[in-house]
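Got a structure for you, written out below as structure tokens; questions coming shortly.
Missing here is one protein chain; the remaining ones are kept as they sit in the complex.
Chain IDs A, B and C follow the sequence of writing; residue 1 opens each chain.
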Amino acid sequence: MDQDRWRRLSEWPLLGAALVYLAAYSLQVLLPSDRGLEAVLGVVVWVVWAVFLVDYLANLWLAERRLQWFLRHPFDLLTVALPWLRPLRLLVLLRSAMALAKSRAVNLVGGGTLAIAGSGAALVVYVGALAEYSAEHDAPGASIRSFGDALWWAIETVTTVGYGDYTPVTVGGRIIATGVMITGIALIGAVTASLAAWVAQAAVAQQTAARTPRGTEADLHAEIAELRRRLEAAGRE
Amino acid sequence: MDQDRWRRLSEWPLLGAALVYLAAYSLQVLLPSDRGLEAVLGVVVWVVWAVFLVDYLANLWLAERRLQWFLRHPFDLLTVALPWLRPLRLLVLLRSAMALAKSRAVNLVGGGTLAIAGSGAALVVYVGALAEYSAEHDAPGASIRSFGDALWWAIETVTTVGYGDYTPVTVGGRIIATGVMITGIALIGAVTASLAAWVAQAAVAQQTAARTPRGTEADLHAEIAELRRRLEAAGRE
Amino acid sequence: MDQDRWRRLSEWPLLGAALVYLAAYSLQVLLPSDRGLEAVLGVVVWVVWAVFLVDYLANLWLAERRLQWFLRHPFDLLTVALPWLRPLRLLVLLRSAMALAKSRAVNLVGGGTLAIAGSGAALVVYVGALAEYSAEHDAPGASIRSFGDALWWAIETVTTVGYGDYTPVTVGGRIIATGVMITGIALIGAVTASLAAWVAQAAVAQQTAARTPRGTEADLHAEIAELRRRLEAAGRE
Partner (left out) sequence: MDQDRWRRLSEWPLLGAALVYLAAYSLQVLLPSDRGLEAVLGVVVWVVWAVFLVDYLANLWLAERRLQWFLRHPFDLLTVALPWLRPLRLLVLLRSAMALAKSRAVNLVGGGTLAIAGSGAALVVYVGALAEYSAEHDAPGASIRSFGDALWWAIETVTTVGYGDYTPVTVGGRIIATGVMITGIALIGAVTASLAAWVAQAAVAQQTAARTPRGTEADLHAEIAELRRRLEAAGRE
């Protein structure tokens, strides 16, 4: 079995594992006081981590050039090697979505880019709010004290509005915020690029329709074919 | 009668109904204490809702594949099925404007995109300010207490400036704010795309003018026609 | 004399008048207490206004279709008809710069767009700060109390950062702020469009260099010319 085949086989299970992880992480952050639930969620989180680890090792094993693959996928390594970077691990969801979009040949101009950007931004807002709430809600002097506030903070941050009514005060919270802000820049870029491609397509269609009065290369082919027929006729005489 | 014909016929009446609704909604929000007026406006709102409902049912009835149309137009369903989502219903105005622009073949490069983006942003700012004022002005701890403040808040939000001198504090107000922020991202995207298309057109024109020293396909056609004449002359000798 | 000739003749005098006006307006706002200076500046402002009025009337008189020109230039009318909209009148500077750039065929891709956007933004920041300072510095509850603060406020507004340490509180000040914000959106758009055009040109150049293995239409022309020579040679035998 080669790496491509493994990727195709593992695509859906990985996405499922990431979704399970998202649910478990959400419950861990939002219901931290429930003892029984926490034990169950702990098991779930370890199982998902094992799934990611198996995928990482399988990819490393099946790669044609192992050292190269190892060096080019530091993010995958971080995802499995640092169990305490929990929010980061959820970015696997984004990676899965990207891979699915690519393998399904989503139309990047006609709305595909917009859909990916929108879904990605929504995921980052939700996960960012979860992580920010987890990092900030019991810090001294914090303003983000409920998950609702954290969601609102994430929305005004990802759109780069930034009222400043809620701001992170811990180092961890500010690192998460930086990730949300960079997502915001990428969101603006993706929305703009998608609209620009759409306007450009419309413009090219208009120009093309207006510019070619007599036709194009197809006519040249026809004329040359006509020339050849005449030559042949002349040769036969 | 098929669906296309219904759409063409209903285009202007729907736009009119949406404008009436905008006026009625504005008066409802800004003059809430006037009893007699409120009764009249209530009737107007119900009549407009009936117009939208008739349009929705007619579209559903005339659609070639009813189930498909039903599934692909969830926004239209929300507009007529949830009478308490009043601000959302005003987005019909935006949809009408878009449809009109499309059917009138507005030039998307030479200012058309800018005009649509500007009008849409102005509409969202006005409707967003109305809805925000309605949601916030009597909430405890609110900072948006007058319609003027709400307008100013909507302008600084749609441009993603976000001073933070006025911020929503209710869940409803924050949902409306999220809509205004997303409009802002789309506005930046549309302005940029429009300018990019304009610059790109200018660049293409410059390149084209600079690159073709001897002419283009038109010359090729002429040369081949000349060849053909010589061949014919040679054949006649 | 036709309108085009008038435009070419009036280009530089109008720019000069606008610059004089900028200086006079700056002094009026920043040194309002000096009686003698104020009298001089008042005269200067009226002279510049007379220059603008003469230009407007000349354009109207020389236009081929006067009604059409009148309807299509409402901004020019506002500039001369409303003497109390002083800051607006300074936008003539922007218009002059645009016209000059166009008539001098500034390269829009290779930095021209960036230069126009940067100069325009700098002008709007300076004029916006002047107008904002004039509107706000003695309003009750205002935070913008010095010209330095107004400049800083204009810079953080035009870049859509919007800290909120200084915010306008008067209606006039907020209308000016809206103009600065819209300039900010346009600035982002122009910078992005300029960079996008530059990247696109580089990409097209790369693609073109990679794609044409044997040459282009020039080769076709050469081959057809060669064919013609052979035909002629064949005809002579």
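Criterion: a contact is a pair of C-beta atoms (placed from the backbone, for glycine too) under 8 Å apart; a residue touches a chain by one contact, two chains touch by 3 or more.
Worth saying up front: this structure is predicted, and the values here are computed from it rather than measured.
Participant: For the chain left out of this view, which of C:34, C:138 or C:226 touches it?
Facilitator: The one listed residue touching the chain not shown is C:226.
Participant: Among B:59, B:79 or B:192, which residue is in touch with the absent chain?
Facilitator: The one listed residue touching the chain not shown is B:192.
Participant: List every residue of chain B that touches the chain not included in the displayed model.
Facilitator: Touch set of chain B with respect to the missing chain: 160, 162-164, 192, 196.
Participant: Tell me where the left-out chain touches chain A, residue by residue.
Facilitator: Listed in rising order, the touching residues are 107-109, 113, 157, 160-164, 167, 171, 174, 177-178, 181-182, 184-186, 188-190, 192-194, 196-197, 200-201, 217-218, 220-221, 224-225, 227-228, 231-232, 234-235.
Participant: Contacts of chain C with the missing chain: which residues?
Facilitator: Spelled out for chain C, the touching residues are 148, 152, 155-156, 159-165, 187-188, 191-192, 194-196, 198-200, 202-203, 206, 214, 216-217, 219-220, 223-224, 226-227, 230-231, 233-234, 237.
One rule holds for everything that comes next: only the chains that are shown with their structure count from here on.
Participant: If you fit chain A onto chain B using only Cα atoms, how far does it have to rotate, to the nearest 5°?
Facilitator: 90
Participant: Could you please state the distance in Å, as a whole number, between where the Cα atoms of chain A are centred and where those of chain B are centred?
Facilitator: 27
Participant: Approximately how many whole Å separate the CA-defined centres of chain A and chain C?
Facilitator: Taking the mean C-alpha position of each chain, the two centres sit 38 Å apart.
Participant: Which residues of chain A are in contact with two or more other chains?
Facilitator: 160, 162-164, 192, 196 - these are the residues of chain A that touch more than one other chain.
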